[in-house]
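Complex shown without one protein chain; remaining protein chains in place.
Order of writing sets the labels: A and B. Residues in every chain begin at 1.
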Amino acid sequence: MPQIFHHSTNTLARVTIFGAAFLVAAALGAATLLDRSAYWTRQTEVLKQPVPFSHDHHVGGIGIDCRYCHTSVENAAFAGIPPTATCMNCHSQIWADSPTLEPVRESFRTGQPLRWARVTDLPDFVYFDHSIHVAKGIGCVECHGRIDRMPLTHMASPLQMRWCLDCHRHPEKRLRPRAEVFNAKWEPPANAEAMRAQLAEEYRVTSMTDCSTCHR
Amino acid sequence: MATETRTTADSPLVAPGHTTATVTDKIAAVVLQSTPRWFYPAFGASFGLLMLFMYAVTILFAKGVGIWGVNNPAGWGFAIVNFVWWIGIGHAGTLISAILLLLRQKWRQSINRFAEAMTLFAVACAGIYPILHLGRPWLAYWLFPYPATTGVWPQFRSPLIWDVFAISTYALVSLMFWYVGLIPDLATLRDRTQNRIARVVYGMMAMGWRGSAAHWHNHDTACILLAALATPLVVSVHSVVSLDFAAGLIPGWHATIFPPYFVAGAIFAGFAMVITLAIPLRAAFGLHDFITERHVRNMAKVMLATGLIVNYGYAIEIFIAWYSGNEYEQYMLTNRVLGPYRYIWYSLILCNVVATQFLWSAKVRSSAVAVWVVSMFINVGMWLERFVIVVTSLTRDFMPSAWGMYYPTRFDYFTFFGTIGLFLSLMFLFVRLLPMISIFEIRTLLPKARAKEKSA
Partner (left out) sequence: MSESDRTDAARYWRGLEERTPDAALQVQLRPEFTPQADVAPQGLDRRHFMQVMGASFALAGLGACTRQPVEELVPYARPPEDLVPGRPLYFATALTLGGFASGVLVESHTGRPTKIEGNPEHPSSLGATDRFAQAALLDLYDPDRSRAVLHLQRIRSWEAFLQVLEPALEAQVPLQGAGLRILSGSSTSPTLAAQMQRIRARFPQARWHRYETVSRDGLRSATLAAFGRYVEVRYDFSQADVVVALDSDFLTTGPGCVRYAKDFMARRRVREGQYGMSRLYCIESTPSATGAVADHRLSLPPAQQLACAFALAFECGVHGTGVLGPAGAGDLEKWRQIIGLDLREHAGRSIVIAGDESPVELQALALAMNQRLGNLGRSVIVSEPIEVEPTSHIGSLRDLVQDMRAGQVELLLVLGGNPVYDAPADLDFTAAMAKVPLRAHLAFAEDETSESCHWHLPLAHELETWSDARAHDGTVSVMQPLIDPLFGGKSMHELLAVVAGDKERNGIDIVRRTWTERLGADFDTRWRRILHDGVVAGSEEPLLPLELQRDSLTQLFLGVASDLAPRLERRNDSLEVVFRVDPTVHDGRFANNGWLQELPKPWTRLTWDNAALLAPATAARLGLANEDMVELEQGTRKVRAPVWVLPGQPEDVVTLHLGYGRRRVGRVGTGAGFDAHPLRTSAGLVHASGLRLRPTGEQVKLACTQLQHAMEGRHLVREGSLSEFRDHPHFAQEMGHGVHAPTSLYPGFEYEGRAWGMVVDLGACTGCNACVVACNAENNIPVVGKAQVRKGREMHWLRIDRYFEGSAEDPRVVQQPVMCMHCENAPCEPVCPVGATSHGKEGLNEMVYNRCVGTRYCANNCPYKVRRFNFLQYADQETEVLKMLRNPDVTVRTRGVMEKCTYCVQRINQTRIQIKKEDRPLRDGEILTACQQVCPSDAIIFGDINDPNSKVAKLRQQPLHYGILEELNTRPRTTYLARVTNPNPERGAAAGHAGDVRGH
């Protein structure tokens, strides 16, 4: 009886069989990586905004306090996005006729709000509260990164649940004095460990990992 | 149990007058000959059912499990009943191949091949349900432990997680066992088929089997190893499935007897299904020489034995309900016997208790038709048993105010009959494309071979 297969098929068979195993493994690995990638989380993506607002200039440069615009950050869940009126406080004098700011002026004239694209966006089933984090001595930069160095704002953290949990399981690692919460440039002192332990004590910081802390 | 001497005393496992060649011809012919006329309507019908299944599942995914009859308090319905039923059926194969192999039961050799096939297909049908019955089936993968970005893992305390492992392992091992067993016969088909394409396909699947002594040696070792691997699974799988219920606190679920009782039930159901399939197929392809009356008798005996264990399970449930003095357990029992679903329970007793007793009589055991009828009763009875456990217990548990009724909708029926269609379709394809009886193992049963074996 004639041979059906050339003897090379033996090697071919072996290669395919073992190859398949690796292929599957590789695919799974790729999926896992993609899941964590900045592409997937949109972490570094710069979204199109009606006005190219620069935190770098306003915070880093001029040194405006976060709370000047994000007024409710200390007493509400939502930090607050400044109404057009706030922009116009300054920009009715400064750059009063710069074309880039035209949308702002128009909004102020017509009363039609500016429509910003949301940069830092949690899923709707997550109930995050700015005020309590600020009150417990978690600095803005812990989640928003060095916002004071962002000419165009982008997300600084993956905002994935395991990332949230990292801190919620060991909150003391991220503490800073309440006075420094809004100071993006703050550097932890040499004795950071001791100081944070002492702050955790003082601010009664506890690890909150109940599901209902964020989901309800 | 049966020893060599007893085997020889008993009627032979292969009708006299067969040689290696005739055996091979006869069995290979089933695959190689042109398709018999009855095949088309039969396969067509089961394929139709399969399409019905596709329809039902489409609507299910589009609308949600609300299209079924499930409700409060009956959170589980047909889906889980069918799941347990199929898993049960999926037990005979591995039992026959693994345990009986280790026990050197020669008679298994002519039925193990399609028993294993049947197992695979039944497990396939069963495996579908746990996913379909989810409220959000597209998240089924959350039940597998994988490094998720949420930083949380499945809850390993939950019996449903144990299911995931038990069933996937079982499916995998059964598949390997079945395939390894097929290799020599695939080679036979490769060598015998006239069709070029068929030859290539069989050739690939045969993985270059040449039947050399070395091959045979490896093959036997592999079989024994897999058998050893599969044996505990036979017991574990249905024990784990039974824990889905036993771990709950619903009266009628919360019972320590469940694991053994479920395993026995599974083997019971499995053998019933083997008979249900074997006898018609034997008639269809005239394989009486290989699946002899003795095979039927032996399987009937196994059914009787396991059936009695199951009956004992029923008895114990009743006894414990009374003995525990627990008002909820006792109500559970009264509800089964006198409640709204009592006719289901009566039918269950008729099928699994009464019908089984006929197998005591040697006359019944030696009549293929009679045994087949009994096996049909048992197939039905085992489904009813699961219905009683799941639905009757759930609809009336602790709070009378929350009691309800479960009414299956047409989609429940579609899905159920749909999986039967899936099962049959696969079965039909199998008998047409692969040798449904292990040729090489039958060869070893031939007088010549056995003589050699003795001398050795």
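As a working rule, a contact is a pair of C-beta atoms (placed from the backbone, for glycine too) under 8 Å apart; a residue touches a chain by one contact, two chains touch by 3 or more.
What you are looking at is a predicted structure, and each value in this text was computed from that prediction instead of being measured.
Participant: Just to verify: which one of B:338, B:354 or B:433 makes contact with the chain not shown?
Facilitator: Reading the full complex, the residue touching the unseen chain is B:338.
Participant: May I ask which residue of A:9, A:54 or A:72 touches the chain that does not appear here?
Facilitator: A:72
Participant: Of the residues B:115, B:206, B:394 or B:442, I need the one that contacts the missing chain.
Facilitator: Residue touching the absent chain, from the options given: B:394.
Participant: Please identify which residue in B:26, B:113, B:133 or B:336 touches the non-displayed chain.
Facilitator: Checking the options B:26, B:113, B:133 or B:336, the one contacting the hidden chain is B:133.
Participant: Residues on subunit A that touch the omitted chain in the whole complex?
Facilitator: 40-42, 47, 72, 75-78, 80-85, 107-108, 110-118, 121, 123-125, 127, 129, 131-132, 135-136, 204, 210-213, 215-216
Participant: Need a quick check: the contact residues on subunit B for the chain that isn't drawn.
Facilitator: With respect to the unshown chain, the touching residues of subunit B are 54-55, 58-76, 133-143, 150, 152-155, 157-161, 164, 244, 247-250, 327, 331, 338-344, 394, 397-405, 407-411.
We take it that only the chains that are shown with their structure count from here on.
Participant: So what's the Cα centroid distance for subunit A and subunit B, whole Å?
Facilitator: 53
Participant: Once bound in the complex, which stretches of subunit A touch subunit B?
Facilitator: That would be residues 1, 4-5, 9-10, 13, 32, 35-36, 158, 160-162, 165-166 of subunit A.
Participant: Taking the touch rule as given, give the residues of subunit B at its contact with subunit A in the complex, in rising order.
Facilitator: Residues 146-152, 190-191, 199-200, 203-204, 207-208 of subunit B touch subunit A in their complex.
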